[in-house]
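One protein chain is absent from this view; the other protein chains keep their places.
Chain lettering (A, B and C) follows the sequence in which the chains are written, and residue indices restart at 1 in each chain.
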Amino acid sequence: MTKKIKAGVFGATGYSGQQLISILLSHKEVEIDFISSSASVGKEFNDIYPQFRGIFSDKLISFDEGLERIQNVDVVFSALPSGAVFEIAKKALEKNKRLIDLSGDFRILEKETYEFWYKTEHKAGEILEHAVYGLPELFEKDIKEARLIANPGCYSTASILALAPLLRTDELVDPYSIIIDAKSGVTGAGRKEEMALLLAESSESIKAYSIATHRHIPEIEQELSIIYGERLNITFTPHLIPMKRGILATCYINAITFCSDNDIYEIYEKYYANSPFIRIRREPLETRFVTNTNFCDISIKVDIRSRRIIITSAIDNLIKGAAGQAVQNMNLMFGFDCGEGLSRLMPLIP
Amino acid sequence: MTKKIKAGVFGATGYSGQQLISILLSHKEVEIDFISSSASVGKEFNDIYPQFRGIFSDKLISFDEGLERIQNVDVVFSALPSGAVFEIAKKALEKNKRLIDLSGDFRILEKETYEFWYKTEHKAGEILEHAVYGLPELFEKDIKEARLIANPGCYSTASILALAPLLRTDELVDPYSIIIDAKSGVTGAGRKEEMALLLAESSESIKAYSIATHRHIPEIEQELSIIYGERLNITFTPHLIPMKRGILATCYINAITFCSDNDIYEIYEKYYANSPFIRIRREPLETRFVTNTNFCDISIKVDIRSRRIIITSAIDNLIKGAAGQAVQNMNLMFGFDCGEGLSRLMPLIP
Amino acid sequence: MTKKIKAGVFGATGYSGQQLISILLSHKEVEIDFISSSASVGKEFNDIYPQFRGIFSDKLISFDEGLERIQNVDVVFSALPSGAVFEIAKKALEKNKRLIDLSGDFRILEKETYEFWYKTEHKAGEILEHAVYGLPELFEKDIKEARLIANPGCYSTASILALAPLLRTDELVDPYSIIIDAKSGVTGAGRKEEMALLLAESSESIKAYSIATHRHIPEIEQELSIIYGERLNITFTPHLIPMKRGILATCYINAITFCSDNDIYEIYEKYYANSPFIRIRREPLETRFVTNTNFCDISIKVDIRSRRIIITSAIDNLIKGAAGQAVQNMNLMFGFDCGEGLSRLMPLIP
Partner (left out) sequence: MTKKIKAGVFGATGYSGQQLISILLSHKEVEIDFISSSASVGKEFNDIYPQFRGIFSDKLISFDEGLERIQNVDVVFSALPSGAVFEIAKKALEKNKRLIDLSGDFRILEKETYEFWYKTEHKAGEILEHAVYGLPELFEKDIKEARLIANPGCYSTASILALAPLLRTDELVDPYSIIIDAKSGVTGAGRKEEMALLLAESSESIKAYSIATHRHIPEIEQELSIIYGERLNITFTPHLIPMKRGILATCYINAITFCSDNDIYEIYEKYYANSPFIRIRREPLETRFVTNTNFCDISIKVDIRSRRIIITSAIDNLIKGAAGQAVQNMNLMFGFDCGEGLSRLMPLIP
């Protein structure tokens, strides 16, 4: 029996952080060495989430204590918001530890682009080159070798996985016509005491927000451009819908030649043949089909009348869109079974 | 004091039907003469909806009794599903009564197009020419004179109102690029005992459905084509979201010349200057802002990077998308104040 | 045509406050003279609630400005939280204006009892004697003459209306055995940015809270004791459930003699024969039956096996439990039709 690796988690009490803890607790190859949360230093994890009474009661340490403990662990996860990870990243690389960062801080290759969209200075530009975009279905090889993983955004994961196969094909679609209309449950906004997130204000309503200005736009454009081989612009509209978990991305792209549903399905089935967490569905999909799992479900419909291909993809934003993907990346980096900690996540019905 | 007109309502116990009853009950110029529901003949309205105990207890009559009573009323409403209205329409015209039909049966000008999309024979083709598409903001004049109103579909109302102003302008947009991504609460599906509509199966999930095949497509295309002056095809994707009421339509159209948010807002504000139920919002909109009202809210964003204009519109699907619009049409037809019965509908917060 | 009276509203932007505005806007006998909200001075009402664009755009004034304006109005409403109303009350009485206070500040007859349960000093003890408990079904006469109305709490309204008829009967029940198990939607907690009220934290869950310590306990006990004629203690447990509006009170009381459902129904039907907003239901009730209305629905079941009577009552906590009852009180005080502004409130289905 091999020894477990040690993991440290920053931002352990946010929605993504707690989901990460939950997955790591049943991961056979990992033990949690420390958990950190500036707002709750000294409290136990199960004080913040009473759900975990009798399951997990580690004490939360401060950011600075966390930095100190980096040297003791094998892998560091940060589930802190963007702008808060620079110091952790520098320390982790300095101590030669592997870091999986769930924020947007290392997803954008160009410092200037980051600073434009995130409206803040990038304080670790010198290590940006080490960052690998952690989408395992597309960049498995790089991830295995990576020291610093930029774990993809939730919308980005659903969008890129939905569109990548079409961009690798020749003369089928117009890559400049991409429109992504995405819908997310409220946990996508994080755990914040905000009026707009109250049940009384957010149930029984839907809204579009950050139209044409959402931070996941440069990330999606960057990765789709890399896949296609030329610079692309996309239209991306996120919506907030009255549910807790789940993202549905409805993606539109113009067909430039005649094609049937089946033609497109074959492309996708081939493309994702070795991706156990992608389920190509020859049936309509719903976000509840992926709730509490690491799956990304994809379904396809060609609208022959308007010559557009409509790809829908669904993920659990906290799992495949955050913590699950982070663990999937870790599994690759450390050579663990790719489904370890993840394949036991059973869909929750109802 | 003028005498009230008499109204008869077929399909009174569906979601649209009961909303219509609710509005008519507080309408000063109308009294309800009969209500009909095949499934509940002989029951009182407040047996079906105990909410109405002490408010409205009229007995429901059969379809055939309803047909007989048409001659006694001034206006007939039908909130029956598509395919069930032909006989009512013929009788109403024969008796020279005005009919407002909330189904799709008289919305499509061409019999063949109707039969293709609705997969059923149109049994009243001979009176199709009398039908006027009942979107008051666009066709006020025709509605005033109409004997048979085809009350628009819920998705269609939100979509057409969102796009009409742009199609009347020259050389600003590419009308062939229209994509409508629409989201609806579950009452859009009607009052049916269906597994997919159970709280346990439909809350905490979103799905796209009827992609490229929804019956509102020919209706939206027809009306947008009339407005534009040439035949258009659109892409339309409806989604079901976990809430009861409300539709948000996110509409995409390519700009072919440079334009700012303000340019577009000015077009809309001018276009709808005399439309009291259209609220152009220079702020993001949410469906809850229109819940329980007859408003259609519209907001605009130009995505300069991808050269697309994104128009969002929101309605209450049972009011502006059905019963409210029907009453708005009746007010025009009978010369009542345009807001009668409708302006008293107060937004329900929260 | 009579002149409208003028009303001023403190705390206009809370959930009860906005509901009050909504009702007053369609009240034929009242015009709104001022609205006040310390947190939003200078903003328009429809900036806070964009739902009201095109409907109501009055500017919110400060607390102090509101105090000044009291002299110009005929009736003052305060929808401020407990502890904030003392100064308003003193000013209103001084200026000989009528005040309807929706907080708990004037509900408790004894200063000491108030201070014990509310953990704060009562700063207007000298005018407590002027306060009339504003439950129109029980105290109509006093309300008509009152200068200062203590508008009942939401739980208290549902509980007292459910139990009062039994306490006026002799030798049927044991008044010392009362247990009230009440369930409320989240708006009962007010409009607060609190973690526990987030959709992500409060949907899909129920909790009991403030067991044996809720502030409505002394109020319910006081009124039930007055009705019964001797000092009673009750057990009261409030619960928070994942919905926005509505309270269901399930009340238990021991029968001390044999009785049937019908026996009890007759007592209630007689007791409330002249109360248009009480609906005695000989069928199960649900809170949605009263949503958006001023009704209190009551249903009865005698459990013969355990010799207990179970009375359930349902109200919309923001209407019959707050703003609607306040308007009902105003109607009595000024001699308006008892249903004015209230009978037009149509149940919202679905």
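FYI, contacts are C-beta pairs under 8 Å (C-beta built on N, C-alpha and C of every residue); 3 or more make two chains touch, one makes a residue touch a chain.
What you see is a predicted model; the values in this text were computed from it and never measured.
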item	value
Candidates C:Lys4, C:Lys91 or C:His239 - the one touching the absent chain	C:His239
Missing-chain contacts mapped onto chain B	15, 186-187, 191, 193-195, 197-200, 202-204, 242, 244
Residues belonging to chain A that touch the chain removed from view	15, 18-19, 22, 25-26, 49-55, 187, 204, 244-245, 276, 279, 281, 283, 285-286, 288-293, 295, 297, 344, 346-350
Chain C residues touching the omitted chain (full complex)	179, 181, 183, 185, 200-201, 203-209, 211-212, 233-235, 237, 239, 241-246, 248, 250, 252, 284-288, 291, 301-306, 308, 310, 312, 350
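Methods note: only the chains that are shown with their structure count from here on.
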item	value
Inter-copy rotation, chain A to chain C, in degrees (Cα atoms; steps of 5)	180
Chain copies touching (chain B, chain C) - same or different residues, decided at half shared	same
Of all other chains, the one whose Cα centre sits farthest from chain C	A
CA centroid of chain A to CA centroid of chain B, Å	39
CA centroid of chain A to CA centroid of chain C, Å	47
CA centroid of chain B to CA centroid of chain C, Å	37
Interface hub residues of chain A, defined as touching at least two other chains	200, 203-204, 242, 244
